[in-house]
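First, the structure itself, so that you have it in front of you.
Here the complex is missing one protein chain, while the rest keep their positions.
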Amino acid sequence: MRGSGTPRQFSTQLAVIGSGIAGFAASIFAVNRQIATAQVGNTGALAYTTGYLDLIGKRGGAVVVDPWQALASLRESEPKHPLSRLDAGDIRQAFTEFTDFLGACGLAYSAPGTGNLTALTPAGTLKQTLCMPATMTAGPRALAADAPCVIVDFKGLKGFSGAELVANLRQRWPQLTTQRIVFPGMERGEIYPEVMARALEVAATREQLAAALRAVAGTARLIGLPAILGMHRPDQVRAELERLTGREIFEIPTMPPSVPGIRLRELMQQVLPQKGVTLIPQQRVTALSFEGDGATLALCDAFGPIRVHAQAVILATGRFLSGGLEAHPAGIREHLLDLPVTQPADRADWYRARYTDPRGHPINSAGIEIDDSFRPLTGEGRRYHERLFAAGVILAHQDWIRGRSGAGIAIATAFKAVTEAERFLAGRQAMVPGAPPLQCH
Amino acid sequence: MSSDATTLETEVLIIGGGVTGAGIMRDLALRGIHSLLIDKRDLCAGASGGNHGLLHSGARYVSTDPDAAIECRKENALLKRLVPQCIETADGLFVAVQGDDPEFADRFPALCQHAGIDCGELTPAEARRLEPVLSEKLFKAYRVPDATIDPFHLAMLNVDHARLLNGSHYRPHTEVLRFEVAAGEIRAAICHDHLHQRRLTIRARQFVNAGGAWAMNIARLAACADVHLLYAKGTILVSNDRLAQRVINRLRPPGDGDILVPGGTVSLLGTTSTRVEDLEQVAPTAEEIDRNIHEGAAMIPALAGARYIRAFSRVRPLLQTSGATDRAATRGFALLDHASQGVDNFCTITGGKLTTFRLMAERTADLVARRLGNDRAGLTATVPLPDDEASSWADPVAAQKRWHHDRDPDDMILCECEMVPQSAIEQVFANSPDIEKERTIDLIALRTRAGKGPCQGSFCGIRIGSYLYDRGYYRDATGLAHLRDFLDERFKGQRSVIWGPQAAQMELAEALHCGLLGLDTLEDE
Partner (left out) sequence: MAASAIASINFKAAALELLPEGANFEACLSCGLCSSGCPASGMENMDPRKFIRMALLGMDEELSTTPWIWCCTMCKRCQYVCPMSIDVSQLVFLARGNWPEDRKPAGIVRSCQLATSSDSTSAMGMPPADFVAVVEEVLEEVRATQPDFRHLQAPIDRRGAHFFVNQNSREPMNEPEEMVPLWKIFDVVGADWTYASKGWAAENFCMFSGNEDAWREVVRKRVDAVNQLGCEVWLNTECGHSYYSMWQGIERFRLEANFRLESIVTWYAQWIREGKLPVDARWNSKGIKFTVQDPCMIVRKAYGDAIAEDMRFVVRTLVGEENFVDMQPNRSANYCCGGGGGFLQAGMTEHRRTYGKRKFDQIAATGAAYVLTPCHNCHSQMHDIGRFYGGHYGVVHLWTLICLSLGILGKNERIYLGPELRG
């Protein structure tokens, strides 16, 4: 067929590889700095996020109340930890910029505070986080005040049990009760939070749900729901339900597939192109090469091959789930450039004997090495390329799961990588007057 | 007999809930003898549950142990007739690939013939048509009547039948601490009930030690020093899906990684053999895993890149004979009556293999019955094992098919990988032994396929936990502790094979269990 098979070409200043929180955060920071940006890569783990933006929630298995203080002590004890290599002011600014951006796009977030917030989990346990969606903030407040509250769960929604929440929170929250109802129009079979959330974008569904909620709310002042309060306009959905029920309403994240992650993904996929980002989501970059005047990313979408030419590249491809790292029987590898990966000497040491060991597994701290400008390093300790930067949980010397610091590492290191890339680009621009702006052809 | 009593009485106490113990229980019941079966853990917790699930044709032993081969051949034919519900008549292939000894391959049919085992030669092309995963380097192939058998299902059906026949009783989590011996007889077994954390005395007229690898230790509790076992650790890998329809054996003397057995929806690759001293601390090592895969890939190249979801090691008891290597050590069994040890109502059955469990049980029951003055003949060679609906949830695929055909959208699937619905859980609870009044995640995990698929319980554990809270079976933080323990337990089997997609699965699981739910720091909460 004529014309088929020829790659479509894009040129840009900055290419971000990866569409997790780190990748999206990088694009946001780049947009805020007027850097022409293309973002490519599979979404990987983004859809699984809870909506909570942790900075440091645990250290050595102990609860962290003040993440900023924890950051200072982390610097002492784990100087190679990516967060230890960042300025606290930068981290705060990164969180502020990120949450402000989401807020401006219609997904309101609490601002980063001086201490952690105590967040609810679907098991009725508690976790520490720095920022949370506005739809979730009333829950922790009600818990602190032991306010009369009813958790409403739904027939057909698996893995979210009001009884479980009450059983595990009863001691801390004596005034917590639970009720089960049928979601309007979903009387039979299995139902998914995603479907419920989309249905709640419709006024008629909200009215029916509000009626059902009123019928069981009794004397409760608050109603806690699984995270289903709309997909695109959660704040309006919540406000509307609060008006209709006369009670304060909050969400609790659910197990995957859950709404908050899908919300973030859909929001980013819509907003970033509007802000001028060339977004090629859900496709994996198959090759990355550097020439004298830039870098070239090769990938393929349903329609055919694509080439993205960029002056600088941020590698934010995540770990095993998102495909940035690959675990082979012979060792862990970085999949795109085969960057050296710091890892346990022996596969037998990847995991501890006990799965839930609070110390975490050594494999979790495996990752790539960077210099102070967040440029990945070769095995000899040299920069891989002056145009290449890295961000997110692909970086070595952190266990984001045990540290409850996934979003924090993603957002803060993306901020740093973009700042450094901006400095690099500015240097190039100064040297080459009239460097080409963004071009799509 | 009340299970609440701290003293229980029975005619025969059988120690060890492997297939042999369960088989003895049923055999005795068919003779009208009441027994109590106990296990310090649960059914098939030892070697019975830690093997390939292979129902040998006998061909594997034709070169090393012709007697065992003949025994296998006979039992294979019997069991196919009597317990078809636990058996998949998969058929087996013996294949030689480049580098294997052609002389051994040529001798094989004659050896099979000598043991009376049906063996037909296939051309390499025919073999590869039957099993496209076979290596192109195959040069010899024979077909033998190997089959597979589900030991869990088998043990459960034996126990259930015994209960139905005469109220014989099974108690898991019950460990013998010592025996009360007087006048050359054991009077009672003093046990610990791990579930309720209490002491239990069991009085019986006859005591049977079917402790498998633990048999030597149990015998010593009664001061019997005539059980001599070697411990061979075997490591087996479980793939994410079923790679071949038939049992595939390497056509050479038994060695590492030389057999791939279908197990319902998965395949099992094994096995390595290492001598060990410690019975309790056995786990697969990276070296054993790699050796299995390396050897297996010579027969079936796809094994090199397959997704594995588990690996496990179990200790097999081998009867100690002088001079032989572990591989060549007898796979036969031994029934010791302990008369020489001055105990007249005690016997030990050990060694052997899954395929010959019925025969082992029969010989043991013969002895016990004789000692009890019961002269009824054993019936297990003629009476088929009846089916039982509840235990079929442990049967791969059957459960899914049933759910699919029932088509009740409100009977929701809780384990998506293996498609275990809510109704399965209720049925298991309704049919579980009296002792297990507690409705726990563990019980579901033991008696259904839940948690056995690629997610290894990481999602279904949460869903089942929530369901049990909903039903009021959990009312406090116990449910979360059980969930954590369940996941820790599943992890033991996964730990040594986490790479490729399994590493992605693990990252997602950890993010969910630890990052969100905080199961890693439950006590501090």
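Couple of notes before you dig in:
When the chains are written out, they are named A and B in that same order, and each has its own residue count from 1.
The definition used in the following text is that a residue touches a chain if its C-beta (ideal position, glycine included) is under 8 Å from a C-beta of that chain, and two chains touch if they have at least 3 such contacts.
These numbers were taken from a predicted model, which means no experiment stands behind them.
The chain that is not drawn here is touched, among residues B:R307, B:R371, B:R471 or B:K492, by B:R307.
From the set A:A88, A:A147, A:V202 or A:L377, the residue in touch with the chain omitted from the display is A:V202, counting the whole complex. Shown as candidates are B:A477, B:A504 or B:L522; the residue that touches the absent chain is B:A504. Where chain B meets the omitted chain, the residues involved are 132, 240-242, 265, 307, 396-397, 400-401, 404, 407, 409, 413, 416-419, 453-455, 459, 501, 504-505, 508. Where chain A meets the chain that is not shown, the touching residues are 1-4, 42-45, 47-48, 185, 189-190, 192-195, 198-199, 201-205, 231-232, 256-257, 262, 266, 269-270, 273, 279-282, 284, 301-303, 321-322.
The definition used in the following text is that only the chains that are shown with their structure count from here on.
Taking each chain's centre as the mean of its C-alpha atoms, chain A lies 43 Å from chain B.
Within the complex formed with chain A, the chain B residues making contact are 283, 285-286, 289-290, 293, 409-410, 412-414, 459, 462-463, 465-467, 469-470, 472, 474-477, 479-480, 483-484, 487-488, 490-492, 495-496, 498-500, 503-504, 506-508, 510-522, 524-525.
Partner chain B is touched in their complex by these residues of chain A: 45, 48, 50, 54, 58, 61-63, 121-127, 156, 158-161, 163-164, 167-168, 170, 180, 188-190, 253, 255-256, 319-321, 323, 326-329, 346-348, 350-351, 353-358, 360-361, 363-364, 400-402, 404, 406.
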